[in-house]
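A single protein chain has been omitted; all remaining protein chains appear in their positions.
Right after this comes chain A.
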Amino acid sequence: MLPLSLLNAAQNKPMLVELKNGETFNGHLVNCDNFMNITLREVYQTNADGDKFWKLKECYIRGSTIKYLRVPDTLLDAVKEEQNRAREAGRSARGAHVSGAGNRGGRGMLQRGRGAMRGGPIRGGRGRGRGM
């Protein structure tokens, strides 16, 4: 499971973010991107020593400054389940496509692709020229 799929699944969930400088941010995830840049809402910010607190309505955190994120345990099962569903859906969709399309594009058919003869006349393969 990819870390970023876990993060994407954490939208609207509470999380704790610690920055490299030791500051922590507690809030609900609003949005995130592939750089791990994130926006949080209803945030409690704590300084590195843990003795000062700030309340923020919303904040944006650059991904490169993050040390780690702590997310709810339940997310792991949610993401795994979602991935299983996606895999099943993909499998059944592909299966339907193949049976619907008959043999087109199947292995060993005479058409462009691996080993097919470019534009030339279609005749037997190697070793079929004798016995005429």
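Observations on the structure shown:
Convention: contacts are C-beta pairs under 8 Å (C-beta built on N, C-alpha and C of every residue); 3 or more make two chains touch, one makes a residue touch a chain; residues count from 1.
Assume contacts and distances are computed from a predicted model.
Per the UniProt record, the absent chain's protein name among "RAB24, member RAS oncogene family", "NADH-ubiquinone oxidoreductase chain 1", "LSM2-LSM8 complex subunit LSM8" or "RecA family profile 1 domain-containing protein" is "LSM2-LSM8 complex subunit LSM8". Considering the complete assembly, chain A touches the hidden chain via residues 1-7, 20, 22, 36, 63-64, 66-73, 75-76.
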